[in-house]
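What follows is part of the complex, with its chains left where they were.
In this document, chain identifiers A and B correspond to the written order of the chains, with residue numbering beginning at 1 in each.
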């Protein structure tokens, strides 16, 4: 089993979710995060105090997936999330030992 | 709203925009000598009336801030809340400047049927402690001027709900300055100014009843809002992307303050603290109550649940709708007007907007425009001389006595006033937006800016931090 974590621009969340639903992937967990990278931040001024803000709002989508779905999911996210501008985000993938559905106690691929 | 003895004012044809050019020279000359001593006419002033008018002026300013900025600010997305609030706040400054330089004079100076002489009260010269018996004989003219200024501030602020979340700030500022000059001030003169075309109390050819601003404030802003929404186009992502209000609590606080402030708006329009003020206060209250019931009731019937924002929207609809009628109808009639307001505005916001497919972000047209049109027309039938004896016996320009009591005759007068207001507002807004686009390059911010939000891109700020 794999864990896949995608960091995307917030306003792309709905599109990505819809695209994943369309290929039958329903389960995911989403977190509001702030990202720092090559994308330039901005300046805010409050009564003369200028702050450079490097952290930009991003959304993190986490999914546990059976191995065979990973490639398709990556492609789907790529298609839905890309704007072509800097700051589009990343996907990270790693292997997990197990997944458990709390309600039923099911393990592994059954659980996600 | 007006003193009953009427004469058609002399007509001044000098183009009044030149007054603006005289601003800085005016600053210098208008300083002291030209203002009459404020205590000169103290004898005629009734402190009770003045206390009520000053309190009302304060209440009407409170409707703009914090009332309207909360109501509107809560309804947008969090990335646009400051920009939306700024749309109203900046008017507290800009409109006051215009009002001082030429606004009051164009609205309430003596002039022709369409606008007043911009030089008569240029820089508020001659607007001091002495009452102006044409308008309010028991308070300083300055009190009347202040009260009316608060109306000039909130009216363009209402429009801002239609262009929220996408208009360039520079373009907005230019637009409201032009709009006030071309639409608001003349309309104000026509309906309430001495000698105005629709001024029932002061010799208007078409006697239109509008106690506290159905045409001048709500229809003008509501219709202009619709045109703005159509010309600017929809917000990015609308209607696919969800755009729920970012903070309904803010809008509910705003609703409460609007209701309370509206007592000043309507009951203050009696211009004294007598029984007519009380009657307008009562009509205002009961209409708001009724409209909340009918809006929330329709949701309960049609959707299975009454929403809190629905009840609040009904309140505002009831308040906008009763505004022109508040000084002319009984409490049960006001309640009926409110019931109608809640139903009609609910349908405008849910069905009409979907059918016509425009993005009036905060439903200015559906609530203020549609509401006040409803109120103006119902008033045509419900205007009641028992409530306001002044309409029992008014005078046409030829001296013939007529009654403006509710009926088909007065309904047609009201219809004329409404139609004129719609036409003027729509046409002028359409033209002015083209002018503004020409002057500022574009009406909307760039797409990237729109998606980042107005707060950051127009003002360099974020509303919420740690």
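As a working rule, a contact is a pair of C-beta atoms (placed from the backbone, for glycine too) under 8 Å apart; a residue touches a chain by one contact, two chains touch by 3 or more.
Keep in mind that this is a model prediction, so the values were computed, not measured.
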Practice prompt. Tally up each chain type across the whole complex and write it as a label-plus-number formula.
Written response: A x3, B x3
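The rule is simple: only the chains that are shown with their structure count from here on.
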Worksheet entry | Residues on chain B engaged by chain A in the complex (per definition of touch) | 237, 241-242, 451-452, 456, 460-462
Item to complete: In the complex, go through chain A and note every residue touching chain B.
Response: 11, 14, 42-46
